[in-house]
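All protein chains of the complex are present and in place, except for one that has been dropped.
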């Protein structure tokens, strides 16, 4: 059977190597997140890149095996679980429009009565987490999310970094503010403390570029994991998650990412980015220094180069 | 030579016919723009659909030959001309982020010192038009834009509807407000009256679905018109125009369009929509009734069905 | 010694009686606060009015002896205590400008980095309460505030309504949101839970019109209680508290109150209003039905009539 890709495997490996070489001089650029100690002490010069195709070909470079804090990238996977379980009912509680605002802005929430613009700003992700609670104790929900991420990534070692989780809880005043605000509009069903415990823990999962790419592969393949054969989510939902990643995946710099890279993506302040090449591949990239919108600066540069060399931009 | 498409021509024709049949009961839904008489008197039950592939295959249904007011869809073509002539300098004067606001909002402009968020909200399109002025009399600029649209559409009959243009000028207080606001920040170089004359005229061009699809075909083909062979704009610029269409093409409902249709698109309050299928085709659809975000309601539905049946969503 | 008033005592009594008679047909107008049960079950037809002059003359009408929930009027007294103890340092943490927004808006806080516009919107009052904490347990602060209010009102029976306090805590998500938001900007020094415990309790104090007028009398007399002779606060601070009451005392309807009544005032959602006639008198009025800005509708009407009949408007 012919590959679905336009690219032969050796070419992919070569391109990944080229990209890693070309971003080498940029390593260390950007500003490592320092709002909690466990993130601040990460070496800003790290860089990892991993690509997995729907045919199962892989290519990696740099620190692709080194775990980092998943942070907001987890929002893609909790959205997947929430759509799988609740279906389109979820969209009554969260929108799917770009917000035009920063990740933690509360302004839009006031005008729009506690309904967050999309599931990838903090307020939206808190609502999605709340939708997964279903009356369960928060740590049971955390285990549920972690186990699903292990399944998506086909890796049983993925786990929560407890130090990060407790630091997030101790410093997350803005998230407490957002959660209470939405609770006041009755758009949070569980106690604020419970939902945020689950939320902070899911953001504190540690993952590698390779695991990340593997975990996102079903999104590139119509919702079906091409390796295990499992249909994780319907093709329609997979497409739509990608659409939300494209328009909302990088807060108030989503347009820029679409413009420069042209792929659905989701970044986290741990420096990771998951990008999806519909029909073709998933990409995990990591470099801790962030640009002013909170996206990995060198990671985004690597994706731009990768997309240019492979012609994988969807546009 | 094999077609670049996944779809045989007879299948395309059948799908277009199916879509037209399926939207038939919805014709007349939505609200026809009524802020100027010439738009208000259009028959709300009209519906046209035209598809042109990069291989030159075409398929049409309904009122695909009937001219309508291009309105904001013209912004795609003036953006093309501005990027062609000024290159990336243009982005100093206008951003490429979704605004999260309505098409004519002025709120964001105040906080961001007169730099519009993107070229597809009114403020941004006025700046793009201003960038095309280069000291010329406004009607010379209008002729320039019209002649280029004729060239893109390969049709010499496209022209301005003078009644619409003068109605736009007579009622366009919000656009005067936006333009003066930006002039106060020195982000308009020509006199407000001149730039708006050019702007109102370009929005008043009349076009058919077929001409619209034809005119947008270069965007689906890396900036090169596949029929004439002319490279209208660089592949990179073509990709990026599509990216901006995806994230910003429908004002505060851009996320919804990406979610439902999954194609770069641009709507106008005349009821038309241009959608681009990168690498494959361009689509012009028209139906005058608008949804509450100002996008053709039946037009968007037709595109959603067409994307589902063809698998043309980029996601 | 001649009275400082322009008004003889019998005239004052007559005017108060007239006002009570004239508002009689309006009793029950407005909407009784119903966000907590203890407020919702108050009889909306109640009306009380009490005036005390700096000469010690008093006049009352209606339910002037019936206790009601002080709610936001307490903000005047905690501001007094905070200025007394911290002096003008307080203004580093809270502004003194009208916000142009509703009492619980969070929008302005985001743009202004966690510094509330004035001490009478909720966010500002929470900061003022926090400034009074000084490391003490919250209930000790509550006792402190209560005891001072007893002293100002010369009445040892004033106390917290514990049912209201616990209802406030149970439903006060917006206040938790505001407090956490400011804590994230480091403009709250005590734990959110502690500061809000103190805040909710001070809002739950029960007071009568008569006690309220008596408690506010020092503000009409250059900061000195004319009856006890105690200088509670400096003349300058007293004047400035009145100024803030004038420009900010009624949230986004402060201009309207200045326009209609022309006196410094502070309203609470319990239906009470404290008004100060500089150099002359203090007024407590109560009627539970609120207008859409959250000020007692009949209470404001009574003050408007009283100001007109006495000529006490400062303007």
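Annotations for the structure displayed:
As written, the chain order gives the labels A, B and C, with residue 1 at the start of each chain.
Quick note on the criterion: a residue touches a chain if its C-beta (ideal position, glycine included) is under 8 Å from a C-beta of that chain, and two chains touch if they have at least 3 such contacts.
Since the model is a prediction, treat every value here as computed from it, not as a measurement.
Of the chains displayed, those contacted by the omitted chain across the entire assembly are B, C. Only one of B:183, B:214 or B:239 touches the absent chain when the whole complex is considered: B:183. Shown as candidates are C:254, C:297 or C:310; the residue that touches the absent chain is C:254. Residue C:99 is the one among C:58, C:71, C:99 or C:267 that touches the chain missing from this view. Screening C:51, C:213, C:244 or C:300 for touch with the missing chain picks out C:244. If you put the missing chain back, the residues of chain C touching it would be 95-101, 108, 117-118, 238-240, 242-244, 246-248, 252-256, 258-259, 262, 264, 278, 313-315.
Annotation for chain B: contacts to the undisplayed chain at residues 105-107, 110-111, 173-174, 176-181, 183-184, 192.
To be clear about the criterion, only the chains that are shown with their structure count from here on.
Taken chain by chain, the contacts run in an open path, each chain touching the next and the two ends left apart. Farthest chain from chain A, judged by C-alpha centroids: C. Residue numbering shows that chain A and chain B use the same positions for more than half of their mutual interface.
Rotation angle, chain A onto chain C, C-alpha superposition: 180 degrees, expressed as a multiple of 5. The distance from the centre of chain B to the centre of chain C, each centre being the mean of the chain's C-alpha atoms, comes to 56 Å. Centre-to-centre spacing of chain A and chain C amounts to 48 Å, using the average Cα coordinate of each chain. Inter-chain spacing, taken between the CA centroids of chain A and chain B, is 32 Å. Residues of chain B in contact with at least two other chains: none.
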